[in-house]
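The complex is shown incomplete by one protein chain, all other protein chains being positioned as in the whole.
For chain A:
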Amino acid sequence: MYAPEIKDNLFIAKKIIEKYPREQRYSLAVLQDIQREYSYIPRECLKMISEHLRVPVSKLYSMATFYKALSLVPKGENVITVCDGTACHVRSSMVLIDEIEKCLNIRPGQTTEDGKFSLQTVNCLGSCAIAPVMMVNDKYYGKVTPNTLREILKNYGGVENE
């Protein structure tokens, strides 16, 4: 299983957490910042946040499992987000998901063994006009077909042997 080394031995996390005053209401903000930095929420961080904000770990864990934007398992270097909202679904977003599985051998919610890619689905990316839509990290791709999908993945070092 892929597990990235936690950068700088949590030094960055400490800095992020200590930016915030010790109040419960900053829980989500801190979790989001940690998620942004490590692309997941390491166990150690949950404990550090709990100690800093004086919020029980159980509460933070509850929060981290509630929001889809927060992840407790390490995400890959590149996060592929396929929209599976109504418009995209009608325009066969499922085909894209199947195609990704063929190329990278991952299902939604999983990460490739080399830690390069993670796949997730969302219910709308807000650009239904160019359905089916997909995102790789922060970049949007519209009107994706299985062929263009392979091209996109190639750019990120996905499909090599064709």
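By our rule, a contact is a pair of C-beta atoms (placed from the backbone, for glycine too) under 8 Å apart; a residue touches a chain by one contact, two chains touch by 3 or more; residues count from 1.
Note that contacts and distances are computed from a predicted model.
Engineer: Could you check which of "Rod shape-determining protein MreD", "Ferredoxin", "Hydrogenase" or "Amino acid/amide ABC transporter membrane protein 1 (HAAT family)" matches the UniProt name for the chain that's left out?
Structural biologist: Not shown, but named in UniProt as "Ferredoxin".
Engineer: Identify the residue among A:A13, A:L31 or A:L46 that touches the chain left out of the display.
Structural biologist: Among A:A13, A:L31 or A:L46, only A:L46 touches the chain that is not shown.
Engineer: Out of A:K15, A:K59, A:K139 or A:K154, point to the residue that touches the absent chain in the complete complex.
Structural biologist: Answering carefully, the residue with contact to the hidden chain is A:K59.
Engineer: In the complete complex, the non-displayed chain touches which residues of chain A?
Structural biologist: Residue positions of chain A that touch the missing chain: 43, 46, 56-59, 61-62, 65-66.
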